[in-house]
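With one protein chain removed, the remaining protein chains of the complex are shown where they sit.
Presenting chain A:
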Amino acid sequence: METSYTDIEGRWSDIDKVIKRTGPFVAPDFQPDTNDSPSIKTALQNDFKILVIGAGGLGCELLKNLALSGFRNIDVIDMDTIDVSNLNRQFLFRRKDVGKSKAEVAAAFINQRVAGCKVTPYKCKIQDKDEDYYRQFKLIIAGLDSIEARRWINGLLVNLVVTDTDGNIDPLTIIPLIDGGTEGFKGQARVILPRISSCFECSLESFPPQTTYAICTIANTPRVPEHCIQWALIFGLPDAAIPKPFDPKVFDNDNPVHMTWLYETAKKRAEDHNINGVTYKLTQGVAKNIIPAIASTNAIIAAACCNEAFKICTDSSGYLDNYMMYNGQQSVYTYTFNYEVKEGCAVCGSNIVSYEVSPKTLLSTFLEDISKDSRFQFKKPSLRCNGRNLYMQGLLHQSTVPNLEKSLEDLQVGEGDEITITDPSLPVSITSIILLIYHDVESESEEETTTTSTNSFTPSVNNQEVPREKVWEKYAKRSRERTDHRTDQNQCRKLINQILKEYKAGSHVSIEEVRAKAIEAQTKKIQSYFDNEFQTNVSIKA
């Protein structure tokens, strides 16, 4: 790569301190740079190519941070254009840039401000690039707001890892993925080492599907302003009887004329039902699924991501292993932990998940259940079993519709059978397999009423996952670390369940008291775990 640029003497003296000097916490492979052989500096400036996905709130920060970490070869991909509402945080853009490509404006700004740095923009979808394109990077940092795009790049990077016939991984084929995400005052940063650490798909259930409202509520019993806005979107838009100043087929939620129509229609619906609170702002929020965003949080998360990128590339320090959460709403709360590999992960695991179900379950119900299950989050699943189509999308759809009203039993799906599922929401060429375990219809309802609140801590009680022996043995060391972590978790779960029992039994105990008791009884680690798991689960669900 070309490196004609010569820096001013002393420009990188801050970074030099950590790459020219060794210390007690450096990575095992660290070899400090010397004046005669500045190999780390040379690698940062000439050899390593970094990809940033997304040039939005996180992306602007990521590009700045990488440029000032000494990287010079950076690609950025973003298909979006700049909107006015980006300007409160996406600091590489000005009002005159509204409507232009985010990737192009961001790259031009960095190249102009940080001498020597070369950012190359691509205004396209990540899916437009092929495997060879992604193979050229030392590492990839994602600042995305879409779950789907993250699943896609994660799936691709896991597939790029090459193993020999003995199952040994070729380390040169591992491209680390550093992923950041923010919402309001909260965010998370994580490092994914494909095939070694847990991957994005392993943690899918920690990103619950968007809140949806039941269609019948929206149609028949609206209660809150959101129901009225949803009504305007779902029923008002296609209704020819309601006049609109635009073609409903090309509804665009960035168009103020369209949005005004939506607001007025929702307002009318609300007035008809005596419901207060439909505002233009709320209408926008619901229709566009707006997530609040501020510069500060993006700065925290992007910096945490780039700090890891710099350390991975220089070996000058320890690493984040492998997930950090940040919440600034009430004081400053952070939690750093090892997110475990999920056995049965559709991308990096065996992709077999066992699922308990009654043989009398109708296919339509089964379909609805697995689509709602946060572990799968299917959008348009196609189901096959024993070489037969149970339910298909596309051309074969009509022929499988009658199956919806049949039970699994009637469809000759037996205990222990595997249902293979393909879905556009799963990454490229990956299927998920559900192993059916039958249970009695009678025991189901009883279980549900007695274990409602404890279930939220151990969601896999009813749906045990199939162990993934092979990979398990291979990473003995990592596995040991995970076991330690799991012991902590189990101890914690045990304690919480015990206290929860007392809490359910006694009338006089308040949540605060229970929490105080738990904190008293256990270590700080458990305190953070407790805040994390217990408070959110119990205060919402109990």
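Following the convention adopted for this analysis, a contact is a pair of C-beta atoms (placed from the backbone, for glycine too) under 8 Å apart; a residue touches a chain by one contact, two chains touch by 3 or more; residues count from 1.
Quick note on the criterion: contacts and distances are computed from a predicted model.
According to UniProt, the chain absent from the figure is "NEDD8-activating enzyme E1 regulatory subunit", selected among "Radial spoke head protein 9 homolog", "NEDD8-activating enzyme E1 regulatory subunit", "Dynactin subunit 4" or "DNA replication complex GINS protein PSF2".
The missing chain, though absent from the display, is touched by one residue of A:L87, A:A108 or A:L404; that residue is A:L87.
The missing chain, though absent from the display, is touched by one residue of A:Q127, A:T221, A:T260 or A:S374; that residue is A:T221.
Contact with the chain not shown here comes from a single listed residue; of A:C124, A:I215, A:V257 or A:V332, that residue is A:V332. Although one chain is not drawn, its touching partners on chain A can still be listed: residues 8-18, 20-25, 61, 64-65, 68-70, 84-85, 87-89, 91, 94, 113-115, 184-185, 189, 221-224, 226, 273-275, 281, 284-285, 290-304, 306-308, 310, 317-321, 324, 327-334, 336, 445, 449, 452-453, 503-512, 524, 535-536, 539-542.
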